[in-house]
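Attaching a single structure in structure tokens format; questions to follow.
Note that this complex is displayed minus one protein chain, with the remaining chains in position.
Labels for the chains are A, B and C, by order of writing; each one numbers its residues from 1.
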Amino acid sequence: MTEIAEEFSTGTGNTRNVDARRHVPGEPSMWFFVIGDLIIFGVYFVSYMYYRGQDQDMFLQGHAKLNLNIGAVNTVVLVTSSLFVALGTAAARAGKAPDALRLFGIALACGAAFPLLKLFEYIPEITAGMTPGTNLFFMYYYVMTGMHLCHVLLGLVILCFVIRNLRGPAKPRISFVETGATYWHMVDIVWLVLFALLYLMR
Amino acid sequence: MKAYLRNPLTFVWALLTAVIVSSWAWLTALATDVRKATEETFATMGGAAHHLNTTITVVVLLAAAVKAQLVIWLFMEVRHAPTWLKATTSGWLVALFALLLGFYFAAQ
Amino acid sequence: MTTSVAANTKGQRILLWTVPPAGALFALAYFLFPVFSPPLSPTMTPEQVAAFFAENVTGILGVAILCNLIACSLVPLFAVTAVQISRTATSSSVFTYAYILCVGVGLTAFILADYCWGIAAFRPDRDPQLISLLNDMAWFFFIAPVGTIIVQNLCLAISIYLDARSDPIFPRWVAHFNIVIAALLIPSAFSILHKSGPLAFNGAVSFTLRLSVFAIYIVVMFVVLLGVVNRQGSEGEALA
Partner (left out) sequence: MTKSVAPASEPATTRSRPWRKSRKLDQWIAFWSVPFFFSVFGVVFVPLSWMMPPRSPSSPQAQIVDFMHSHNLLIACAVLILAFGLGPVSNAVYLMQIKRMSVSPVFRYTVMMGAITGTIVGMLFPLFCFGLGAFRPGYAPAILAMLYDFGYLAFIGSLGCFCIMWMAFGLAIILDKNSILPKWLGYYTVWQYVSELIAAPVWIAKSGPFAWNGLMTFWLAMTLFVSWQFIVYVCIFRAIKNQPDDELENAWLEPEPASTDTLPRASA
């Protein structure tokens, strides 16, 4: 309900002015989605930590089996992609549609690398017999990274639509660009936490 | 292109990447001996485990919180957003990491 | 535009006339089906059920195949009913949709019942436990469509009551009739609770009553729909 009220108060404002105070980037209804999604992932993270405490040895053994290299490269890839999305959004707002198009293209390419790398991570693990049925750590690993992967794929589709919007003959809709960017950054944030929880912590 | 290099967002990105890469290098160096054992036993599920390490966990989780906050604040432009949005995202972040660390230490 | 409208009611009449042969085939299947004459009692043990299937393989398999072929042949009757529900002057298509969904769900249950009986008869030397299990599953699936038929009848009845036309699509007694039929079908849902007596699933009230009520319903609705479609004339509105 507050979303509607906020939309009412901010939506009519000038969306092109980045320095305007109290500007909600993108559509407020997308923020409703993003915050809800962050909360659901949050519940997953916290329950993961709780069950980790029940059997630390099993989880520590699981951490050691993950491929830290691919995990780290994927993190850098997503953060880089996020940077280009942020730069692209700024360019689109400044009216430089060709620049924005190029930047979003790079972001899309980086984003597309993520599922590919993930594939190279999953396949050796599954063939080595580490499946969701192995133990609770791997169940969490596959469920959380799998859910995140679904979000990445959806995000790639959204980025394609943003690019089409920027390329189209009509003037690009900045609010749509911002909406797509917001979603993509959320995917990035979730991965940053996942990276720490699955690959880094001891 | 120079304008992009000088863009504050690029500095943020460089900072994020530096943190990621250094934690990667740090943990790789720490775990070299363990990893060797792990790769040998990759197929058999017995493999060596990491050791419980509170320092690593706290550093890594706090770094993740800072990274997430940077992305929210600067990439997502919540810095310019109305107060309710700032409060919601910060509240999420603080609550999440408080609970994560709380459950982590509750198990020790 | 006028030509397509004229073709509209012709199509409805063609489909409607596929119902009598379908009904005849269903009646044939009913009288040939060994499981129904008399219905197997729930007090039989799994071994007795398996023995019954072993003795009546040909009959059960024959009817299962026949029903497999004709299971959906009453669809045209329901489809024409759905078209006529969408023509009643209510504020939305909500009951048309509910009616169509109910038909889909109920028919699937009926087909699954037929499959279970067919699979049980396909290899009668199977473990008696499994034969009996398939037979019981079939009975459950066979009773389940009662729930959807009741809702279907209520959707039709409410649409008739709420039809705001000065010259209603359906005569009003059809609504009363549908409600009476729905009420008569209710006891058969409770048949699974009783092991013997008239309320058991092989008893007079729940088994014989249900099937005869349904048969009467199909005949009456066929005649009613013939009249309704004939009166539709050249008027045709798009439905859902």
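Everything that follows uses one rule, which is that a contact is a pair of C-beta atoms (placed from the backbone, for glycine too) under 8 Å apart; a residue touches a chain by one contact, two chains touch by 3 or more.
Keep in mind the model is a prediction, meaning the values are calculated, not measured.
Among the chains included here, which ones are touched by the excluded chain in the whole complex?
Even though it is not drawn, that chain still touches A, C.
Which residue, C:Q12, C:T81 or C:S159, contacts the hidden chain when the whole complex is considered?
C:S159
May I ask which residue of C:V151, C:I169 or C:V224 touches the chain that does not appear here?
The missing chain is touched by C:V151.
Just checking the interface: what residues of chain C touch the absent partner chain?
So the residues of chain C touching the missing chain come out as 42, 44-46, 89-98, 100-102, 104-106, 108-109, 112, 129-130, 132-133, 136-137, 140-141, 143-144, 146-152, 155, 157-159, 161-166, 172, 175, 179, 186, 189-190, 192-193, 240.
Tell me, which residues in chain A touch the chain that this view leaves out?
Those residues of chain A that touch the unshown chain are 3-4, 7-8, 11-12, 15, 27-30, 32-33, 36-37, 40, 43-44, 47, 51, 131-133, 136, 139, 143, 147, 150-151, 175.
As a working rule, only the chains that are shown with their structure count from here on.
Using the definition of touching given at the top, classify the network of chains in this structure as line, ring, star, complete or other.
The chain contacts form none of line, ring, star or complete graph.
Using Cα averages as centroids, what's the distance between chain A and chain B in whole Å?
The separation of the two C-alpha centroids amounts to 14 Å.
Can you work out the whole-Å distance between the CA centroids of chain A and chain C?
51
Using Cα averages as centroids, what's the distance between chain B and chain C in whole Å?
So the centre of chain B lies 61 Å away from the centre of chain C.
By the touch rule stated above, which residues of chain B touch at least two different other chains?
Answer for chain B, listing residues that touch two or more other chains: there are none.
Taking each residue of chain A in turn, which ones touch at least two of the other chains?
none
If we count contacts the way the header does, which residues on chain B are in touch with chain A in the complex?
4, 7, 9-10, 12-13, 16-17, 20-21, 23-24, 27-28, 31, 34-35, 38, 42-43, 45, 47-53, 56-57, 60-61, 63-64, 67-68, 71-72, 74-78, 80-85, 88-89, 92, 95-96, 99-100, 103-104, 106-107
In their shared complex, at which residues does chain A touch chain B?
The contact residues of chain A facing chain B are 2, 6, 10, 18-25, 31, 35, 38-39, 42, 45-46, 49-50, 52-54, 56-57, 60-61, 63-65, 68-69, 72, 75-76, 79-80, 82-83, 85-87, 90, 128-130, 134, 181-182, 185-186, 188-189, 192-193, 195-197, 200-202.
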